[in-house]
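The structure is given below, and queries will be raised subsequently.
For this view, one protein chain was removed and the others were kept in their places.
When the chains are written out, they are named A, B and C in that same order, and each has its own residue count from 1.
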Amino acid sequence: MNTTANRKMRMGMVGGGKDAFIGSVHRVAAALDGEIELVCGAFSSDPAKSRASGETLYLPANRIYADFPTMIAEEKELPEGERMDFVSIVTPNHMHFPPAKLALENGFPVVCDKPMTLNLAEAKELAALVERTGLLFCLTHNYTGYPMVKQARDMIKDGQLGKLRKVVVEYPQGWLSTPVQNKQADWRTDPQRSGVAGCMGDIGTHAANLAEFITGLKITEMCADLTTFVEGRRLDDDGNVLLRFEHGAKGVLHASQISVGEENDLNIRVYGEKGGLKWRQMDPNTLIATHLDGPQQTLRTGVNPLSEATQKHIRIPPPGHPEGYLEAFGNLYRNFARTLRSRLKGETPDPIYTDFPTARDGVRGMAFIETVVAASQSGEKWMRMKE
Amino acid sequence: MNTTANRKMRMGMVGGGKDAFIGSVHRVAAALDGEIELVCGAFSSDPAKSRASGETLYLPANRIYADFPTMIAEEKELPEGERMDFVSIVTPNHMHFPPAKLALENGFPVVCDKPMTLNLAEAKELAALVERTGLLFCLTHNYTGYPMVKQARDMIKDGQLGKLRKVVVEYPQGWLSTPVQNKQADWRTDPQRSGVAGCMGDIGTHAANLAEFITGLKITEMCADLTTFVEGRRLDDDGNVLLRFEHGAKGVLHASQISVGEENDLNIRVYGEKGGLKWRQMDPNTLIATHLDGPQQTLRTGVNPLSEATQKHIRIPPPGHPEGYLEAFGNLYRNFARTLRSRLKGETPDPIYTDFPTARDGVRGMAFIETVVAASQSGEKWMRMKE
Amino acid sequence: MNTTANRKMRMGMVGGGKDAFIGSVHRVAAALDGEIELVCGAFSSDPAKSRASGETLYLPANRIYADFPTMIAEEKELPEGERMDFVSIVTPNHMHFPPAKLALENGFPVVCDKPMTLNLAEAKELAALVERTGLLFCLTHNYTGYPMVKQARDMIKDGQLGKLRKVVVEYPQGWLSTPVQNKQADWRTDPQRSGVAGCMGDIGTHAANLAEFITGLKITEMCADLTTFVEGRRLDDDGNVLLRFEHGAKGVLHASQISVGEENDLNIRVYGEKGGLKWRQMDPNTLIATHLDGPQQTLRTGVNPLSEATQKHIRIPPPGHPEGYLEAFGNLYRNFARTLRSRLKGETPDPIYTDFPTARDGVRGMAFIETVVAASQSGEKWMRMKE
Partner (left out) sequence: MNTTANRKMRMGMVGGGKDAFIGSVHRVAAALDGEIELVCGAFSSDPAKSRASGETLYLPANRIYADFPTMIAEEKELPEGERMDFVSIVTPNHMHFPPAKLALENGFPVVCDKPMTLNLAEAKELAALVERTGLLFCLTHNYTGYPMVKQARDMIKDGQLGKLRKVVVEYPQGWLSTPVQNKQADWRTDPQRSGVAGCMGDIGTHAANLAEFITGLKITEMCADLTTFVEGRRLDDDGNVLLRFEHGAKGVLHASQISVGEENDLNIRVYGEKGGLKWRQMDPNTLIATHLDGPQQTLRTGVNPLSEATQKHIRIPPPGHPEGYLEAFGNLYRNFARTLRSRLKGETPDPIYTDFPTARDGVRGMAFIETVVAASQSGEKWMRMKE
């Protein structure tokens, strides 16, 4: 056993400088359980900005790097127990692949924001590299980190809904209802940095991932109608999709960034032969369960019975102390850190903590994006999921 | 002016005997405002049952008829002011056309349950007859009777949402999740009595009607995936549909009778360039309004400002006294009665009360049903609305 | 058996002319089940207004009376089966006692709006008269007519909550937040017409009645702090009360007419040793049930299991078709009519329909009003319920 791994896991970050939304989310998520410490970073493509960002994070000057190749190269030279244990990549989509590839090639496990890459080809290459190196890779489909999402998955796996029939998954937002111009909006609507899809890549892929994660069913075919409502925008800002899943289940997925007044309303409903489940990200500690007979039940984090996995993803056991987005995101980091530590110590990881999304989910997400765009452009009704 | 019309309007009913769900709903709806009285009926195809039903309704024996042709023939012979003023038809779908036709041909205005007929051809014939006779015809798309549905329509007509972009309309139910066998389920799943569609005819048509009523936009194309999930059932019990509307708006419509645990959850969301609206039938006195900037508002029946039409469809002006399904249904009857009385008195009806659905809406509903079934069967992506 | 009673019960109304809020509510409530017909009325203390009101209700001129003594005298002379079967009193509080007394003395059963009288002395006199005559008397504590209120009562009676510990009942409104002046506000804030209490008489008494109806426990003591917040108002417009019930249960009751933005938010929570129940008038078809272990349940009208009494107070059995205030109010009228008809026919009334509030509840309501006002004025902590 490697007892030197009996410590916080050391994280190096790529991206996430000042003004970046998601970088700060990753840092809080990594910090909150006291199992990870940020030890270094290349926070911006602009070295000065990287330095300024690192200083506000109280990092020592010699661990703030001008760019990610330097970071990877120099950290690799540090002794174990001092050098970073893994890299977290929080750049815009087009800048996921290069640092992820370099990190893996140099022996560093990776946590990467979604979607995994700019296109399906890159995704497949990266997944192959993960496979070849055997290194841990976590894709932050963060909504799978919510305890009640685990609960839904476990109830379905346990057969409580019977054979599944229908899935409705929605992800409406309204923040791009007008021709917004800011750092966040700019890259998300730019095909060079975001990829072939806008709304569908940014949030539709979360919806598809959530549906597959909860149901355990793969999407097999889709029929899509994507739209760019705001004049001058170069990518879709809204999309409606009919889904077909394995084993005969049907579904609807719609996502939007022009649904005025909607905040971040990812939600899913699943109906089987014997029961149904409803979950809404904006009220994440609640899971509604319906049954063929009798009243619906309001399942809640902290109110048992809950599955073992659900319970192990709740930080505040007494019910009614709401946990939110950061805690769900943190569950991915905590699980990644625990799994990584187990590996470093030569122990078998607890399977409850290895359920974070991987490069395989990343390939699937990119396949979803490319399929949904193609389906929308096609005159044919159904398009099979590429992969 | 015909002052003899200064009285309650007299209603004769076809169908709605004991055990019928919708007949009793029509009777309450007609009664509650004190503007209509039930004076006669042919309540069942079984004369004994018709008689028994009429007696429980305290009708005199000579106004309980063995069948609707007898009712229409005999009532016609009664003096004005004694004979029925109009016929209300509350039979299963296949029995809408015959009594409606006979009533109109004998000079009686008609209130008819939806969908209007068994198929589009009948609908067109009936609409032509309405046109030719000039008689009033009300199709009970009852959900358009809710005050906050009027409010949504009026806000959109007034331009408060700007150009419309997206419509999501849902109608999930769960009562046919298993092979139910009872009077209600039997005819609704029987093509001979229900028509070519099951779920889509019974409730999908309400959803489509509501979307067009609120938005003022016509559905132009649809792409559908209907399913029969329960083995042995002869009609669809679930359906997912992509919609395209006039003027570039897009939409999703899904309806289901196998969504376990769902009650009668018709709901709609509409998003335009400047704002959004959300309404849910199970919480009908609330209309959520969203805006490009600032917080969402919870509009409520009884809390002004509301449109004039909305206010005139509220019975209990102080807010917080919930009105429901029967009151909304009653609004159709009350408006029909008021318009009919105005006509009988030779007065111009108040346009606020003439907004009940008509035979034209009935044709449109049948066109929706036949199109959505054809679209589902087709391999082509889009099918134009038949009509 | 008196078969002539096999008909709609005939109602004469006192009060409820144009502009009256509650009169029209009573008429709809009475009409909606087709078991009662309005046959006559003295709708206003102003004969011309009474006549005009009667005409808009399509009553024949000879059944529209100038005042209630005339109505009672003349109706009494009509043959049975033509004359009114009972009197409904919908005047302001100070005008409940005189017509109720006269009606009873002349053999007419009475439906009376709440609170029953202007003061406790009148209430006791009226209750004694009801007792002596043996006539039916219904006090319209309408909130007890809701199906889920019956369900709550039945679950508690059935012991499902165990011994009761705590009751929280609230009735916030906001409509008198400013010095409102209109017909409704005027009499409700006038001690000559409303009695010794304003808010507590108008709505506090509903809250107290609901708490006792649901729990089956009598309030024994109270400690009150009533306030008149709006300058110049002569009666309380807000009040906070600590309650003690029989058998050791404790409670809080607060009611308000100055809670800005509150509509009509009567609600109650009851907690026992084994479970809890929560009901809210503005969402009346839902009853939340909590348990010592496991998730809370959302009981709903139309979703079984429900008690027999609950089921018999639902008009639309399929769930999700909301019933509201008028239907609950109508349940009182329907039950009164059914019980009256049974009596007229010499049959034993179904006990499920005899649960409407009576003169005894009226006495209790007046006792509540006088006690709560005295308790507020007192420097002593606890005051025993007068009665």
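In this section, a contact is a pair of C-beta atoms (placed from the backbone, for glycine too) under 8 Å apart; a residue touches a chain by one contact, two chains touch by 3 or more.
These figures come from a predicted structure and were not determined experimentally.
Which residue, A:Gly107, A:Pro179 or A:Gly320, contacts the hidden chain when the whole complex is considered?
Only one of A:Gly107, A:Pro179 or A:Gly320 touches the chain omitted from view, namely A:Gly320.
Among A:Glu246, A:Glu263, A:Glu347 or A:Glu380, single out the residue that touches the unshown chain.
A:Glu263
Hey, which of C:Gly34, C:Gly145 or C:Gly251 is the one touching the hidden chain?
Considering all chains, including the one not shown, the answer is C:Gly251.
Quick one: which of B:Gly232, B:Pro305 or B:Gly346 touches the chain that's been left out?
Of the listed residues, the one touching the omitted chain is B:Pro305.
Where does chain A touch the missing chain, residue by residue?
6-8, 21, 24-25, 27-28, 31-34, 38, 57-58, 173, 175, 262-265, 281-284, 300, 302-303, 315-327
In terms of residues, what is the contact footprint of the unshown chain on chain B?
Touching the chain left out of view, chain B contributes residues 289, 293-300, 303-305.
Could you pull out which residues of chain C are in touch with the chain that's been left out?
Counting only chain C, the missing chain is touched by 161, 165-166, 168, 170, 172, 174, 177-178, 223, 225, 227, 229, 238, 240, 242, 244, 250-252, 254, 256, 258-262, 269, 271-276, 290-292, 296, 378-381.
We adopt the following convention: only the chains that are shown with their structure count from here on.
Taking the mean of the CA coordinates per chain, how far is chain B from chain C in Å?
Measuring from centre to centre gives 34 Å for this pair.
Averaging only over C-alpha atoms, locate the centres of chain A and chain B and give their separation in whole Å.
44
From the mean C-alpha coordinate of chain A to that of chain C, what's the distance rounded to whole Å?
Inter-chain centre distance comes to 55 Å.
What are the residue numbers in chain A that touch two or more other chains?
In chain A, 296 touch at least two other chains.
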